[in-house]
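The complex appears here minus one protein chain, its other protein chains still in place.
For chain A:
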Amino acid sequence: MTHHPDQSLPRSRQSISGPILGPGSRRVVGLAALAAVVALLPLLLPNAFYFDVAIRIAILAVNGIALNLLMGYTGQISLGHAGFFGLGAYGSAVLTTHFGWAPLPALLAAAGLTAVIAWGVARVILRLRGHYLAMATLGLGIIISIVLGNEAAWTGGPDGMPVDGFSLFGLTLSGERQWYWVFGGLLIATVILAQNLIDSPAGRALQALHGSETAASVAGIDVGRRKIAVFVLSATVSAMLGSLSAHYSGYINPGIAGFLQSVELVIIVVLGGMASIYGSIFGAVVMGLLPQILAGYEGWDSVLFGVILVVTMIFLPRGVVPSLATRLRSAGVTGKGGAAC
């Protein structure tokens, strides 16, 4: 949550809590603001399409936060994260459609399966660093989407498959307005969980190994185990989100697990700001809204989209939220402590 400008040192956060608000109260302010936005937004949304856009932003945001735990805080690149989202989505779809499972057990089973796969894979590939890790995760994501595309008997192949609605205890979620509260609640829960994790000893260990793996292991941190744990956590959150979004949209195809989706998640993390939870939410808002705003500029939408991303990264290289927070701080708006980002 708090971004320390000096990336190179493993840090201990107790010593740098801001002079105006302690880390605890800053968190409460941020959460209250987020909860207020989630609660009041429906009053401004004129129709179901806007609810849909809001829901998709929430999905991107939760996925972005999950990836940020891995990339931003722990410093492990993943270019295949949409693969886990796809595993969750297809796990739920296949179990409910072909085996007649109820949605909730299917969701848990798919998440459990994804966790096992992520654990097995992490043990091997998290030995890699930098470009090599990027390549390995890239390959993993592509393999998952190829498998989903080719196992046509189970997944419907490249044309995808329909998914039933989500029902629990005889009640079925229907319509964007009901789903909005599910994903809105999920977003808030994810933010709380992520913040608690980051501010816990385990979270500080993760940030320490982002700074320097060698230094972290000298300080007594089991680097390998920590990396695997955060990888599995991140993958599992994405898988559960994938299950829910499959039930929500009623239809899935292998594209949801594809390389482009993984890149979109990385853009969310980098654009919003590495190691910034509210940055990921901001990134999700941009990535969710921009394509809709630009949809009318046929043929130019991709160009405008690219220009906006390039300009943002040139002028706000550490991501929008951390860069702006630093500028605000240096302009003397807040004290020298960490901003609420």
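Quick notes on this structure:
Simple rule for what comes next: a residue touches a chain if its C-beta (ideal position, glycine included) is under 8 Å from a C-beta of that chain, and two chains touch if they have at least 3 such contacts; residues count from 1.
In this section, contacts and distances are computed from a predicted model.
Chain not shown in the complex: UniProt lists it as "ABC transporter substrate-binding protein", one of "Chemotaxis protein CheA", "Ion-translocating oxidoreductase complex subunit B", "ABC transporter substrate-binding protein" or "Aspartyl/glutamyl-tRNA(Asn/Gln) amidotransferase subunit C". From the set A:Ala36, A:Ile293 or A:Leu328, the residue in touch with the chain omitted from the display is A:Ile293, counting the whole complex.
Of the candidate positions A:Gly211, A:Gly224 or A:Gly255, contact with the unshown chain belongs to A:Gly255.
Where chain A meets the chain that is not shown, the touching residues are 41, 44-50, 52-53, 56, 149-150, 152, 157-160, 162, 249-251, 253, 255-256, 260, 289, 291-293, 295-299, 301-302.
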